[in-house]
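I am attaching a structure below and will ask some questions about it afterwards.
Every protein chain but one is kept in place in this view of the complex.
For chain A:
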Amino acid sequence: MNYLDFEKPLAELEGKAEELRAIARANEEAHVEDEAAALDQKAADLLVELYGSLTPWRKCQVARHPERPHCSDYLSNIFTDYTPLAGDRGFADDHAVMGGLARFKDRPVVVIGQDKGNDTATRIERNFGMARPEGYRKAIRLMEMASKFNLPVVTLVDTPGAYPGKGAEERGQSEAIARSTEMCLQIGVPLVSVIIGEGGSGGAVAFATGNKLAMLEHSVYSVISPEGCASILWKDSDKMREAAEALRLTAQDLQKLGVVDRIVDEPLGGAHRDRAATMDSVSNTIAAMLDDLQGMDAAALIKARREKFLAMGSKGLAA
């Protein structure tokens, strides 16, 4: 188990309980069960306390937790027949972006998402979830295909942002993001998105501009990372706590602003503490969002999407 910095007291309690049990296993005469149970209880209480009131910065940390379920986990758990389709037909296949055909509750769909990788090898392969222009162009191609064959599109968003590299800029990162957002707005099929971890700036917008948007309880969606914002506005990247607070990047604030339609509850202690429960909740939310769009034809779906964004923000926090 990987503990975040604010979970340190929790790590100590859980560690001690584990130690006691190890002693008990080695020496049958040692009666430590009561003590261990007491420690467990303490740890459980602490978890409730910590996760009952996560600050925006702590939510960023949970959203970036290395053990948090990633796109590939959802693909293998809540979709069947996942058939990856690769490449942008112009330059390369971007491994930061996964996508292809799949069945969701037996219904064929196109699924697209960013994946951060689960260990060093896959993290490097997936470029830590930071897409290059080819990734957006692959997404554009898949959305076009979905529209042509009347398949709903499900996107799973989890990216620190677009990749700030020389090649990515030379090959038209901006244009690729702009075209992907444009494609999200013009396809004549339902587009539903879930932010499963980090929704980082333009890299997220290019995937999440849909009819319905859900966010996991401890996921974030922001115009800039708290560190980036702090270094620009506070001239000190250590002020990320203040920046996270000011940016209103939590699912709860974004719902108040009318940006997010649904919040998916996470298990106590974050999505990674009970993966199966997380998968179930996300699956149910995707199903509910697709149901909401049932019976709408292409024109109605496009119109609804446009109106949603044209009206967005008109009420500020009162939305």
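Definition applied: a contact is a pair of C-beta atoms (placed from the backbone, for glycine too) under 8 Å apart; a residue touches a chain by one contact, two chains touch by 3 or more; residues count from 1.
Here is the rule we go by: contacts and distances are computed from a predicted model.
> Mind telling me which option in "Phosphoribosylformylglycinamidine synthase subunit PurQ", "cytochrome-c oxidase", "NADH-quinone oxidoreductase subunit C" or "Acetyl-coenzyme A carboxylase carboxyl transferase subunit beta" is what UniProt lists for the chain we can't see?
"Acetyl-coenzyme A carboxylase carboxyl transferase subunit beta"
> Could you tell which one of A:172, A:188 or A:267 touches the chain left off the display?
A:172
> Considering the whole complex, which of A:185, A:268 or A:296 touches the chain not shown?
With A:185, A:268 or A:296 as choices, the missing chain is touched by A:185.
> Looking at A:1, A:38 or A:232, which residue reaches the missing chain?
Per the contact definition at the top, the residue touching the missing chain is A:232.
> Of A:24, A:86, A:223 or A:268, which one is in contact with the hidden chain?
Hidden-chain contact among the options goes to A:223.
> If the hidden chain were put back, which of A:35, A:242, A:274 or A:292 would touch it?
Answering carefully, the residue with contact to the hidden chain is A:242.
> Could I get the residues of chain A that touch the absent chain, sorted low to high?
Where chain A meets the chain not shown: residues 162, 164-166, 168-175, 177-179, 181-182, 184-186, 201-202, 205-206, 209, 221-224, 229, 232-234, 242-243, 246-249, 254, 257, 259, 306, 309-310, 312-317.
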